[in-house]
Each structure stands twice: as C-alpha cells, then as structure tokens.
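Every protein chain but one is kept in place in this view of the complex.
Going by the order they are written in, the chains are A, B and C; count residues from 1 in each one.
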Amino acid sequence: MTNPPTRGGVLGALDGDPAVDAAIGDDALIRAMLDVEAALARAAAAAGLVSRAAAEEVTAAAAGLDPDPSDLGRRATAAGNPVVPLAALLQAAVSRPAQAAVHLGATSQDILDTALMLASRRALELVVDRVRGAADVVAELAATHRNTIMLARTLGQPAAPTTFGLRAAGWLTGLDVVATARLEQVRDESLAVQLGGAAGTRAGFAGSGAQVAAGLAAELELIDPGRPWHTERSRVHELASALQAVITAGGKVAVDIVSMSQAEVGEATEGTPGGSSAMAHKRNPVQSILILAAARRAPSIVAALLGSGVHEQERATGSWHAEWQPLRELIGLAGGVAVRTADVVADLRVDTAAMRRNLDSASPGILSEGITALLRPHLGRERAQDAVRQALDAAPEGGPDLVLALRADPHVAEAITAEELTSALDPSTHTGDAGDLVDTILRTRRNDKHRSRC
Amino acid sequence: MTNPPTRGGVLGALDGDPAVDAAIGDDALIRAMLDVEAALARAAAAAGLVSRAAAEEVTAAAAGLDPDPSDLGRRATAAGNPVVPLAALLQAAVSRPAQAAVHLGATSQDILDTALMLASRRALELVVDRVRGAADVVAELAATHRNTIMLARTLGQPAAPTTFGLRAAGWLTGLDVVATARLEQVRDESLAVQLGGAAGTRAGFAGSGAQVAAGLAAELELIDPGRPWHTERSRVHELASALQAVITAGGKVAVDIVSMSQAEVGEATEGTPGGSSAMAHKRNPVQSILILAAARRAPSIVAALLGSGVHEQERATGSWHAEWQPLRELIGLAGGVAVRTADVVADLRVDTAAMRRNLDSASPGILSEGITALLRPHLGRERAQDAVRQALDAAPEGGPDLVLALRADPHVAEAITAEELTSALDPSTHTGDAGDLVDTILRTRRNDKHRSRC
Amino acid sequence: MTNPPTRGGVLGALDGDPAVDAAIGDDALIRAMLDVEAALARAAAAAGLVSRAAAEEVTAAAAGLDPDPSDLGRRATAAGNPVVPLAALLQAAVSRPAQAAVHLGATSQDILDTALMLASRRALELVVDRVRGAADVVAELAATHRNTIMLARTLGQPAAPTTFGLRAAGWLTGLDVVATARLEQVRDESLAVQLGGAAGTRAGFAGSGAQVAAGLAAELELIDPGRPWHTERSRVHELASALQAVITAGGKVAVDIVSMSQAEVGEATEGTPGGSSAMAHKRNPVQSILILAAARRAPSIVAALLGSGVHEQERATGSWHAEWQPLRELIGLAGGVAVRTADVVADLRVDTAAMRRNLDSASPGILSEGITALLRPHLGRERAQDAVRQALDAAPEGGPDLVLALRADPHVAEAITAEELTSALDPSTHTGDAGDLVDTILRTRRNDKHRSRC
Partner (left out) sequence: MTNPPTRGGVLGALDGDPAVDAAIGDDALIRAMLDVEAALARAAAAAGLVSRAAAEEVTAAAAGLDPDPSDLGRRATAAGNPVVPLAALLQAAVSRPAQAAVHLGATSQDILDTALMLASRRALELVVDRVRGAADVVAELAATHRNTIMLARTLGQPAAPTTFGLRAAGWLTGLDVVATARLEQVRDESLAVQLGGAAGTRAGFAGSGAQVAAGLAAELELIDPGRPWHTERSRVHELASALQAVITAGGKVAVDIVSMSQAEVGEATEGTPGGSSAMAHKRNPVQSILILAAARRAPSIVAALLGSGVHEQERATGSWHAEWQPLRELIGLAGGVAVRTADVVADLRVDTAAMRRNLDSASPGILSEGITALLRPHLGRERAQDAVRQALDAAPEGGPDLVLALRADPHVAEAITAEELTSALDPSTHTGDAGDLVDTILRTRRNDKHRSRC
C-alpha cells in the first residue's frame, strides 16, 4: 500500500507544496529516523563501541524497513513516541549479535529530534530553492521597473510618488536579505544532532559520547553542538523564526498584489487568476490569497512552538511532544508560500499605464510634501504647510492654476520661480532616492550571491 | 484506492482519535460537501425552483461520487477552493436537464461553510460521547473518594487538607458543566447553514432565498440562522471556544495526574503507563502527557481562528481560507484529548495510603490556617499568626508537643482546651465543606443529565 | 498624589478609552479589592461568624484606604500578589477586636479573582453602552441605505450588486446579536464571586461557607457559582471571548471603512480623518486604523489567557498570575474599539454616487451570475456560463450590444426577450433579498431591545 500523505489532500493541497510536504511527511520522517539509527550504529562502530559488521548490518536493515506510518503511529501510542516501536522493528530485523548496535546509548528523543532536524534540512533545501527563485524574478522586476513611477500609499491613502522598482526592491529585501539569509543561517548553525541518552549525560557511550556525537553529525551532515539540547530548544525556535521570515516575505508580496489587483486600482494582476463557482467574470488573485491565508496561520504556529519552549527537568511532560506537528506544519506552510510566491511573481502582469493614471488622479495633492519642502526654507515649516494647503484648496486640479495659487503669496513669488514650481508639479521629480535605493538593494544581492558561491 | 487519512499517521496518531479524525477527514468533508449540494437541490425543488426529478438525480449523483481527495485538492488550487472542481464533477454526473439543479444560487463559500458545519456536528457527537464518558467515571471517583483526605497544594507547595473527592469534583465541573454544556450549546445554537450566493444577497434564488435556506437547514439538521454569515464568523469562534473547553478540562485532569504520579508523590498513576526506549523501569504517564501536549497546542489554534475573524467586504482575501485547516486541527485535538481523558480516568490507580502519608508529612504545618482561625478570635489576626508560627518552630513534628507549645501562650491556654487543640491537629477536621461541595457538584450533574434526557 | 494610570499615556491613549481604562486601572482594582474585603466581612457577619460592628468597622476602614498603587505593587512582590500587603493595611486600620473580621476565611486568590470580576463588570457596563451606541447608529445606516446599491466585493474583486444597507446590517449583526449579546450573557452568567479559602474547601468558614459565598455575591451583585473556581477558569475565558467579539465586530466595521475610503474607491470616509507629519493633503482613516491595530493584538491576548487555562493542583504555579494583566489589557482594547467604532460610524461620510459609479464601472461583468441564472434553465449550467463569457468578451461595455451578443445564440433568442435581457442588465434588479435581509436584521434588533427592557 502507498503510504498516505501527512499533508496535502482536499484542503491541504491549498496550503503546501507537494515536494516540501513529502520531505517532511510521514514516510520521510520514518526514513530520517531510520537514517539516524543507522548513522548512530556506524558512529558507535567508529568509536569502537560495536563492530563495523554489526553497524553495517544495522544500516542494511534500516534501509530495508518501510513500515506503514499509520500502523507505526498506532503502535506509538503506548510509549507516546514512534521511536520505541521503530527501534523494536529494527532490532527484530538484525541478527542477535548485531542487536547490541541498535539504538545504542540513545533515548527516543535523540532519534526523533535528530530525525526532525534531518528532515527539516532536506525540506529547507527545497524552500531555499523556491525563495531564491522568487527573489531572482523579483530582482528582475525591480531592475525593469527602476524608473516606473507609481503612487505610494500609506495608511491606505495616497501618499507621494514612488517607483514600482522600489516597491519590488522592498519585496526583494524580504525574500533575499531576510528570508534566504535566515534559512541559510539556520541550516548552517542551528540544525544539529541530538545525543544525550536517557538522562542527557551520554552515560551509555562508555566515555565516548563526544566522539559518537561528532561521528553522528558527520554521517548526517548536521551540526555537532558539543552538548545535548534535550531541554534547550532554541534550535527549534531559530528554525521556526526562519520559516516565519519566508512566510512574512511572501505575505508582503501577496498583500501588495491583492491591493494592486483591485478593479479600481488595476496596477498589477496575477497572470492566472482564479475563477468562481458562481461568477463567470471573476479574476481572483487566488495564489496571493492562499499566501495570505498561510501568513495568517503561521504566527500562531510559532507561538505554539515558543509556548512549549520551557522544558522542565531532563525531558518535558508534554512540551516536547507539542513541538512535532506544529514544526512540520510550519515547514509545510513555508513551502507553500515559497512556491506560490515564486509562481505569482513569475507570472505577474504589471500595468504601468494604470500606475501612472492613479498617480495623476492623486496629484497634485500627493506632491504636497515635496512642494512644502521647497517652500519651507523660505516660509518656515508651519506657514509652508498652510500655504500649500490653501493653494491646493484653490487649485485642486493642479497645473498652471496651482503655480499661480502658490505664487499668490509674495514670499513664495519672490523666492521661487514659476519654472521651479512647474517642475515641482511633475511627479517624476519627487521620487527622491528611489532609483539609488533600488541599485543599492540589487548590488547587495549580487554580492551576496557571489559570496555564497565561493 | 483507500483515501488517505488527513490526520493520523506516525505522529498524528498521538494527538487524535481515529473516529473523530475520520469524521473531519478529507473523505468525510467531501461527503459533507456532496450532502450539502444534494440537500440544496432538494431544498430548491421544494421551493419550486427546480423539478423534484432533477433534485433526485442530483442527490443520486452526489451519493455516487467518491473523488480522490488528493486529486480534488490538486484541482482546487486554480480557484483556491475545492467546491469549484467538485461542483463541476457533480454537474458532469447528471443529465443536461438536471444540471440547472446543481449548485443553484450558491457560491463556493456556501457549500464549504455548510459542509464544515455539518462535518463538525458529526465529529462533535463523538466528542460529546467521549467527554460524557469521562465525566461519568470522574463522577464515580468523586463519589468514591468523597472522604479520602489528601494534601491540597497551592503554588506547588503544601497548603491544607482537602479530599481527592473534591479534586475529582473539580475535574467533573470542567468536563461536565463547562465542556459538555458548551459543546451541546454550540451544537444546538451555532452550527448553521450558510446560504448567501455570490454577494450574500441570495440573488440567485428568485426571491425564495429564505425558503431555500430553511429547507437546507431542515435537510441537514443544522440551524437556519435567518441570514448569511459570510463575513460574520462568530459561529466558528463559538465552536472553537467549546473545543478549547474540552481540551482545557482534559488538561486539568492530565496535569494533576502527572503531578500525582511523580515518584516522590505517588498518589495516583495511570493504569497503563508507558515504557521507554532506553529505560526498562520507566512508567511514564504517557496518556496524560499526550493530553498536555495537545493542551499546549490548542490555544494557538484558537488564536489563529480569532486572528482571521475580521472578514473584509463580502468575502475575505485570506481570512476565510485560513479557517479551514485550523478548525479541523482543533476538532482533531479535542477528539484526542476527550478519548485519552476517558481512558486515563477509567484506568486510574489511586493510592489513598500515599495521599495520607504525604498529608501527614506536611503536617502540622498545613494545619496552620485552621489553627490560626481557632486562635484569631482570641488573639487577633496578627498575634494568632505569630503564635502559630512560633509554636510550629518549637514543635515542628506536631502532636502533643505542639499542643503544649500553643498553650504556652496564656491567652491561648485560657481560651482553648488541650482537647480542642488536639482535635484541631487532626487533618480530617480541616476539610471544611469538601464533602458538601462534592455532593453539590454531583447533584447538579444528576439534574443536568436528567434534564437532557427529557 | 494622583495615582498614575495603568493604561493611557503616550501610546496607550491610542488603544483605549479613558473611562474603561479607569474602570480597570490600578485605583479601580485596589478599590475593588477593598470592596470585596468589606463585603466579605459583612457577609461573614450576616452568617454570624463575626459581629456586625466589626464588619462595619472593616467596611469603613476599607472605604478610607487609598494606597498608592506603585507602592502597593512594590510590597506585593514578596508574596507575589497585592492582596497580602493590602490585607495587612486593612488589618492595621481596624481595632484589635475587628481584626478577626478582616480577610476571614479567604485566600489571596479569593479576593483578587472576585475583585477582577467586579472591576470587569464595571468596565463591561461602559463597553456595552458604547457598543449599543454604535449599533444604534449602524441600525440607522442600514435603514437609510436599505436600497443604496453598491458593488459587493469578494476576494478583493468585484462580485455582484449588493446594497450598503445590507453591508451595514452585517456590521449590526456583529455589534448587536453577537457582541452585545455575548457581553450581556457574560455579565449575567459568568461574572462570579470566588470563595474557596486556602485549599478551596472553605474550611475557614466553620461550615457557613455556602452562606458567606451567597452573601458576598449579593453584596457585590455578582453571581454565586455554588462552588469555588480556583482552578476552573472558564469564567475568565468566557469574558475574554465576549471582549474578543466586540473587537471583531468593530474590526469588521473598520476594515470596510478603510477599503471604502481608498482614494480610488471613495465610497465612504471618516468624518474627521487624520493628518500626517509630512503630507499636508493626507486624510487618513485614523480611527479605523487604530481599531484594526487593536484587532490585530486581541487574539494573542485571548491565546495568552487560554494558554494559561490549565491550573494544576489547588492553585497554579504561574498560570493564575499570567491571567491578570492580559485580562485588563483585553478589556482596555475592547473599550478602545467600542468607543472608536461608535465615533466612526456616527461621523461616517457615505458617498452614494461613488458607490453607483464603481458599480457601473464593474458592470456588466458583475451581472454575470444573474444573467447566467437567467439562461441556465434554457442552456444548462455549463453552456450558460460559456454564452455569458463569450457575450461579455464581445460586448464588454454592456448595454444594447451585450443584449445583441447574448441573443446571437438562437436558444437564448428563442427563450428570452430583449426586454427581459435589458432589464437583467440593470444592476438594481440583482440585489436579491438584500432589502428583506436588512428588514429581518433590524426587526430582530428591535425585538431584542424590547426584550432586554422587560
């Protein structure tokens, strides 16, 4: 029988990514637990605690086992974790002499914690790929639209001119400098083997605990943390924090697309919008909405993990068990957000004419900050703001009338020419350092990419 | 192919109950959606909008469909919900004339919201059964141990005498007056059909919307709320709140069992404790620990639902989608907690001798409140507390020495006889209204049960 | 010295309501604790446990105390709660004979739990007033705009015609049927006195515990729950749930106003929008934004309360203490949301012309559901949807061209007259039961108000 997926299904398909889901699914987790048991046997052999033959037999037996997840789950309920029945299966699969090499010196938490780290690393590679892919496309968007002027909106209201390039560069910062960097840092610094034995003292390794832990880490390409972390769960929290960073970065892209794709705004739309069961005309920004739905769920999952962060004595009465499923759920959501973000930016339809149209509709009001700045040296702050407000009331359509209205104040007329004011009414003179900021952000990225290649 | 379970599996088996998981699983949800579509067709026929023959054909076709959840999930990603592909399947399964009776006047949210309510109600019945079962056993414990004296502990420290009966009666209140009552109230008042159509106006029902909604409610034995609730999600929140009440009530039982089963305390233990992969002697209170793990996760899930509670315009951009999986997860956890609580109380080993032993060890200190109360009318509050503290320092073992120490104060000696003091040093005279409170709580329950039978 | 406010201040002023903040502030809480101590003395006197004279002396002394909150807070750190130093102050303020009537039979949790319930009830009255006030105005809006046609938006996209009256009626449901009803239910069923004594057995009342509890409840106009609830915290959870309902209901109003007041939409604006420190033209929907900020914070506070819901043994090691501040914070946020919602709806500027303009811009696309429904009986569902989609592509501007395009299909031409189609292209024929639903919702409210007056 094909093992059932842990995630996916009729609703789960809408929040995950099949490949990432598989990487943290039940089959993958069982495989990871067996990989850990096998690696432990080999590390014990390297430390001289068991024979190499026994370790090889355990490795072969582990590779040959393929227990049904649901069946293993049922048998896990007695001890409260799946390692107890899995270790029993593994032991039954080896010869009597090799039995001593099975689960040597370990406790269930060693195996399950390490397996979750291992499966997480495998899933993380996929998530990193997807986030990098999204970032690549967004970098192109930022470069292409470096000078595409659009309306910045703050508190939901027209603010001042900006560029779509700068908005995209902001997306890039989230995807790249924050999310990718955090994922890579976690992969390189946090994902560690757990090895403590029953009480966290490594008493079962006859003094070779440090050596076995180092060997286990090398076998699994995980970090050797130099000590058990049974009750010190910051590694789980760092992982959660990095996954949340992915989801937040994707959420920022999605929320902007949802607002840009409103019918009255129309500045950008998903390339493949979704239909409706009732309305033939509907073009819903479905992928963005699914990203936002995930972004609404993620912080609570992080809170569940943090809320189970204090582990009493040498193994907690529930806090450890409470980590397992939320961690997998969060990885699944991050995978879904990453792939959807990559899809949505790759397929984004940008309407630069609409951007310009909305900007013009909001002018000249949105130029008030810039014009005020021009007047301030001459009138002082307060009078400058008043002068601009009055002129806008008098000439709400802007243009030459507004120039006249502004110059009606003799201090203004004296200090600033009509040409200068006319130029100040061109939104494209009000984008400040937008272009430079885009360049800086893109340059940082290129450097980062270069560095990570070395 | 057997449809894969949404929950369960290698880790999920440790937090759920197979029957409840099945009731909210993918197959059950698809079945519920098809049930809603069929009931809608029949309600439309009753309102004269379509023919009864068409409605019957839709009903038969719906009964005959059994789509693969993962396949349906994949096809759901385009529109962002599974109703769009499911309605298409249903339409393809009926004759041309009957097609008009499929999904008539409805929007995806109508079908999915109503289906989730329907599946929730089916799951709730199972949860109620399990919670009632647990409450029955706990009521027996409270009655049996009405006079079993034990040490009350507050802030982790010995406080004063109580009875195990009163502690169990406290468990009963949570399971019975709170959790069961909330579940039943939600079932009877909150689980409602959703019917609004594309914009929440019921425009697709040619003026018969109210009649169709009433018919749909009658068909599905759900409430007719008299209006759509597309963006008013209190029904979901009430359901979540009731499920949380189950988990909190089970958590209270579990946390007390974990503390009572500590080796140094030993007042009660699980009948079937769990073993360890490393330690042959281990007798872990595993079921209680699994309950506590669920209790650590649940509040975050409630927060996810509440945090998606504000739905903008006529259908939200993500908040609706964010409800689906957390709601099912919470039902699953409540199911697991309910069944484990029922199991654990049914199999609880109570050691009344250990209760007495721990009480005696903490005496006479824990009688200080009672003795102080005896002295207070004669010495005033402050002097009474001082006198008791000094006497306890002088005669920490209690007994006749403590009586002497207390009567060393002439005001005490004058006011209270040695016999009275000796009697006050018997913990069993310090359990106050414990017995009466147990009786009251049990009586309330019996009344409740009787009432619900009527 | 004036006691410092617990809430309010430079940022707190933006999330609360001064009156509600005061009702749950430090001075109010201290007053409530003293009220409870005094009421307890009187109830004990009524039960014959102390003299009436002593109870009167305690009452007078309690009324005369006005300790500095910060000072009391500092002295509370030793015992971990403010009741210990407050009871000491009270005791020091009465004559020796009356001392026995101070804090008789009670434990700190009795006083603080009851005081929090008492302060909550006082704050709740204010919140109910504000929510009712908001609901009254919203009911007027719903009535006034019963037939004001506007564009329903789902998933951020134009959906179909609705009325502003129906949207406002939706706001009303949240404010009225949900929030007000929950607040009143909690006030009448959940806010109860706590009386258990040191171990929850009421051992300090010499058998009169039930009588004292009943007397205390009568004195304070709180519920007598018939048992202590030291470790059964559903009353706190119900209160939190009702407060969350207020915040969710206000959040729904606010999120719709923010979207309606977008420059490109312009369907409604706050009457007194906020300015900016940088932009003279800004008209930010500030009160709505402050409501949304509160709505983002509230679910986490509920989660904190629920996450501290399992109280072990007879008094928890931290969970109890963790309730105090989040509960006050949530009441404060609910107060702020209630008053801001009342303000914002009272001062709302509705632009019915803009509503019509946006509706027309989105036509005829948004009529697709309605036209499809018209065609479906004649063409079947699938062909009807195709026909509409093709006609919309051919005549995207609607009007007579669209009628022609639709009737190009001979089945349509045969079945439906041009007049019927022309009429179907008038959005006002597509609002379904919107008017009836408004009437129903308003009628329910009128009945409710009448009932609560009786």
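The definition used in the following text is that a contact is a pair of C-beta atoms (placed from the backbone, for glycine too) under 8 Å apart; a residue touches a chain by one contact, two chains touch by 3 or more.
These numbers come from a predicted model, not from an experiment.
Trainee: Hey, which of A:48, A:380 or A:400 is the one touching the hidden chain?
Mentor: A:380
Trainee: Determine which one of B:374, B:388, B:416 or B:441 touches the chain that has been left out.
Mentor: The missing chain is touched by B:388.
Trainee: With respect to the chain omitted from the figure, which of A:59, A:148 or A:244 is a touching residue?
Mentor: The missing chain is touched by A:244.
Trainee: Just one of B:258, B:350 or B:379 touches the chain that is missing; which is it?
Mentor: If we include the chain that is not displayed, B:258 is the one touching it.
Trainee: Can you list, in ascending order, the subunit C residues touching the missing chain?
Mentor: Its contact residues with the unshown chain are 1-2, 4-6, 8-15, 26, 29-30, 69-70, 72-74, 76-84, 87, 103, 106-108, 111, 197-198, 204, 258, 272, 274-279, 284-297, 299-301, 303-304, 307-308, 317-322, 324-326, 328.
Trainee: Determine and list the subunit B residues touching the chain excluded from the picture.
Mentor: Those residues of subunit B that touch the unshown chain are 153-160, 258-259, 261-265, 274, 276, 278-286, 289, 300, 303, 307, 358, 361-362, 365-366, 368-369, 372, 385, 388-389, 392.
Trainee: Touching the missing chain, which residues of subunit A?
Mentor: Here the touching residues of subunit A are 80, 91, 96-97, 99-100, 102-103, 105, 107, 152-156, 159-163, 166-167, 169-170, 173-174, 178, 197-205, 207, 209-210, 226-229, 231-234, 237, 241, 244-245, 248, 251-252, 254-256, 259, 292, 295-296, 298-300, 302-304, 306-307, 309-317, 369-370, 373, 376-377, 380-382, 430-434, 436-437, 440-441, 444.
What we mean here is this: only the chains that are shown with their structure count from here on.
Trainee: Taking each chain's centre as its mean C-alpha position, how far apart are subunit A and subunit C in Å?
Mentor: 33
Trainee: Distance-wise, how many Å sit between the C-alpha centres of subunit B and subunit C, to the nearest whole number?
Mentor: Their C-alpha centroids are separated by 24 Å.
Trainee: Quick check: what residues of subunit C touch more than one other chain, meaning two or more?
Mentor: 153-156, 159-160, 259, 300, 303, 307, 369
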